[in-house]
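Removed: one protein chain of the complex. Kept in place: all other protein chains.
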Amino acid sequence: MRISEKFRQLKGRKEGALIAYICAGDPTPAATKEYVTALVRGGVDIIELGLPFSDPVADGPTIQAGIQRALEGGMTPDIFFRTINSLKLHIPIVVMTYYNLIFKRGLEKFAKDCAASGISGIIVPDLPPEESDELLQACKENDIDLIYLVAPTTTKERMDRILAEGTGFIYLVARLGVTGVRSDVAASTGELIKRVKTNTPKAVGFGISNGQQAARIIRAGADGVIVGSAFVDIIAKGEDVAARLEALARELKEGAEVAIN
Amino acid sequence: MRISEKFRQLKGRKEGALIAYICAGDPTPAATKEYVTALVRGGVDIIELGLPFSDPVADGPTIQAGIQRALEGGMTPDIFFRTINSLKLHIPIVVMTYYNLIFKRGLEKFAKDCAASGISGIIVPDLPPEESDELLQACKENDIDLIYLVAPTTTKERMDRILAEGTGFIYLVARLGVTGVRSDVAASTGELIKRVKTNTPKAVGFGISNGQQAARIIRAGADGVIVGSAFVDIIAKGEDVAARLEALARELKEGAEVAIN
Amino acid sequence: MANKLESTKFGKYGGQFVPEVLMPALEELTEYYEKFKDDAIFNEELDYYLRDFAGRPSPLYFAKRLSKEYGVKIYLKREDLVHGGAHKLNNTLGQGLLAKYMGKKRIIAETGAGQHGTACAMAGATFGINTEVYMGAKDTVRQRMNVYRMELMGTKVIPVKSGSQTLKDAINEAMRDWVANVETTHYMIGSVVGPHPFPTMVRDFQSVIGKEVRTQIMEKEGRFPDSIVACTGGGSNAMGIFYPFIEEDVDLFAVEAGGSGMKTTDKEALHSATLCTGEDGVLHGMRTKVLQNKYGQILESSSIAAGLDYAGVGPELAYLADIGRLKPCNSMDSEALLAFHDLCRLEGIIPALESSHAVAYVRKAAATGELGDIVVINISGRGDKDLQTVMGMRK
Partner (left out) sequence: MANKLESTKFGKYGGQFVPEVLMPALEELTEYYEKFKDDAIFNEELDYYLRDFAGRPSPLYFAKRLSKEYGVKIYLKREDLVHGGAHKLNNTLGQGLLAKYMGKKRIIAETGAGQHGTACAMAGATFGINTEVYMGAKDTVRQRMNVYRMELMGTKVIPVKSGSQTLKDAINEAMRDWVANVETTHYMIGSVVGPHPFPTMVRDFQSVIGKEVRTQIMEKEGRFPDSIVACTGGGSNAMGIFYPFIEEDVDLFAVEAGGSGMKTTDKEALHSATLCTGEDGVLHGMRTKVLQNKYGQILESSSIAAGLDYAGVGPELAYLADIGRLKPCNSMDSEALLAFHDLCRLEGIIPALESSHAVAYVRKAAATGELGDIVVINISGRGDKDLQTVMGMRK
């Protein structure tokens, strides 16, 4: 399923989207299948799967730990695509990974593998538009969205370029800093949502962990929320994981729904 | 008794002199009296008593250890003179010490104290003739001999000056190096004895420890031998000290006597 | 934008592979650096600190006895005499001064063994700028004295407990901090690595080494050397001494750490010879040669010299290697140790183990003739920091 279609659907239903991140292979490839299923049951609209990289500079300690567990669990790009292929989900899947893994596989091949295994979009946190021309080309040829991030620090000039190029959705970085659970929603988030003027859907990530926060963000004008560390935390604790992932997804989705009404 | 008189006596008897060094107060002031008596009984002709100084640069480890024992035993210049005073020996006594103790007491006072306690000569290993004018003056005024050392390295020019100024006896340093027992007699010793042309008696020290060596040195033309470390060794071992000091003195003296016959 | 992008690269290498949040900071830094790099007042002030604080110029010393032993005329560029004991301060003074001109209130940095961290602490103290240094928790224990040195100079050392608790985790953590505090904070990278403009800027700040050598060797020999040899971790001391000779007829040798051998597994390399064996990749904000496995996962590298122990290398070196302008080579741990002892014994100079790799290459290559008659070795730092390591080897 294309991302844009999903957002159109949700818009029709006046719902904010819930995009859930977990790291593929954390702690094993088999577990990922189980956890993804639980998240979908909980109401997640888009699944974002991390393809683990050894040096994840844009991630906070929580997700870094998840990545490490995945690597130790034997996750590789080959296994990743096989795992995704076996998921057969009816919602969009997005891969989040660092550029070196894409570069090393070959941009063409990576985009093709994504398309073949049912992935709709790619997020590369260490690939700004200045460096993304080639990957963008490969994505276009394979009908894959290349999803860009914008941050509170992004200048007008850069914003224009990103909005012109980005497809699928625009990933709004809610605050300066890396991924990780925070207890508040930054004032700057609202501002950023207003600054990003585009028809492409806007999803806000970094630091969201509960329904209330999700509601506030959708109310502020976002089309979706992205939640990662809060889910990875549950996996890290390792108790009753599937059920708790599902429950948290439900809470977040309810927040995102309520907000628009 | 003046040193010169002692040497005249010995000359008449065709005997080489035995000069025995121990450190005063090693390990206690009382012990020194006992040990000196033993040495005299063994046939020693002149007693050389060390007044212990904290930094004895010209002495080897054996004598340095004796000096340390003496200092720990409480020996001071005051006690030193009192001890000597109580000895009442009928042979010459010579004090060997470093210049700072003399300097600190005052040259005049030191010389007077020597005279008053029956000391006939002073040896100061760290006082070359260049620095000794004042002490020489004080010695002369108190009828004390200032005994100079000459070494294998001493140049002709310096030798002349030393021989002109020294009284009592000339202390010939048998070899380069510090005090301490050696197993051989250096070839340079004989040479040095020949180089020292004077009417003042010549005594050779540094490294002599047995009768054979003593004999060889007297035979080479010396008027006496000076033995220190070998005696201090006996004190250090601490067994049967008085008897062994006496026995070693006897052996050395016999060597010195035999040599001239 | 095409124009600017052009200048961020060395051939295909370099660039700015960083999170979006950092891009404006890199733009700001680039702007300020371009503004001040040829500014008379900035350069006068920098020269002042390099001279009066760091002790430059460092001598170019003719190593008579080593020359005789190795059979080639050897000059040593004495970065070991620079304040702090290594070339690292050239760069931190440059960046520190720039941070001051930019009005930054805070400096952050990463450090492995602590050399760059110490140099940051020195610059931070001199310029009165708050300095915080990330260091792998394991490294803080291994390099307790360097931690203490930094702390004495008022720098906060932050132990990084994530990942392998070593340099790469410290880099990650410092990047994260920068992402979070980009407006007030300057991130002081310690070598010619990372996103543009760092590789260019650090090279320029370190070029004082090579500029001095130009003058010094002319005075001594009336000509340029036949070759210049420098150890290469990130590559800053190498680029610093090479760059002013790029256009000259001088052979350049970048000596990497051969570690205990040229083998790699899926997870680690027994060496750190990135130019020699690395493959094209993207790491820490730059495209360069990288030690990586077939999937692109970064390998743990290895060397007896902590400062060479890095899985990447400066992009400009990768470019110069590709076009044949410099020759990548390497010395093994054991060879570096032999050279270390040679320099101590023959010249009374205790070199850093990093620098010993450069000496070791001359040791083995002199006889081949490839170094020519006159060779300059960059002694990038002093070896006091390595005594414990070398002592350990003895047993």
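Letters A, B and C name the chains as they come in the text, with residue numbers starting at 1 for each one.
Just so we're on the same page, a residue touches a chain if its C-beta (ideal position, glycine included) is under 8 Å from a C-beta of that chain, and two chains touch if they have at least 3 such contacts.
Everything quoted here is computed from the prediction, not taken from an experiment.
Student: Which shown chains does the chain we cannot see touch?
Tutor: Looking at the entire complex, the absent chain's contacts are B, C.
Student: Where the complex has a chain not shown, which of C:L29, C:I74, C:A123 or C:I377 is the residue touching it?
Tutor: C:A123
Student: Which of these, B:M1, B:A58, B:A115 or B:A236, touches the one chain of the complex that we don't see?
Tutor: Once the missing chain is taken into account, the touching residue is B:A58.
Student: Of the residues B:T76, B:S117 or B:T198, which one touches the chain left out of the display?
Tutor: Only one of B:T76, B:S117 or B:T198 touches the chain omitted from view, namely B:T76.
Student: Pick out which of C:Y13, C:F42, C:Y61 or C:Y361 touches the chain that's been left out of the picture.
Tutor: In the complete complex, the chain left out is touched by residue C:Y61.
Student: Quick one: which of B:I3, B:L136, B:L149 or B:I193 touches the chain that's been left out?
Tutor: Reading the full complex, the residue touching the unseen chain is B:L149.
Student: In the complete complex, which positions of chain B touch the hidden chain?
Tutor: Counting only chain B, the missing chain is touched by 53-58, 60-61, 64-65, 68, 71, 76-78, 98-105, 125-128, 130-131, 148-155, 158, 161-162, 173, 175-178.
Student: In the whole complex, what residues of chain C lie against the chain that is missing from view?
Tutor: That gives, for chain C, the contact residues 51-53, 55, 58-62, 65, 78, 80-83, 85, 121-126, 128, 145, 148-149, 152-154, 341, 344-350, 384, 387, 390-391.
By definition in this document, only the chains that are shown with their structure count from here on.
Student: Which word fits how the chains touch one another: line, ring, star, complete or other?
Tutor: other
Student: Which chain has its Cα centroid closest to the overall Cα centroid?
Tutor: Chain C is the most central one.
Student: Can you compute the centre-to-centre distance for chain A and chain C, using the mean CA position of each chain? Integer Å is fine.
Tutor: The mean C-alpha positions of chain A and chain C differ by 37 Å.
Student: What whole-Å value do you get for the distance between chain B and chain C if each is reduced to the mean of its CA atoms?
Tutor: Measuring from centre to centre gives 67 Å for this pair.
Student: Rounded to the nearest whole Å, what is the centre-to-centre distance of chain A and chain B, using the mean of the C-alpha atoms as each centre?
Tutor: Centre-to-centre distance between chain A and chain B: 97 Å.
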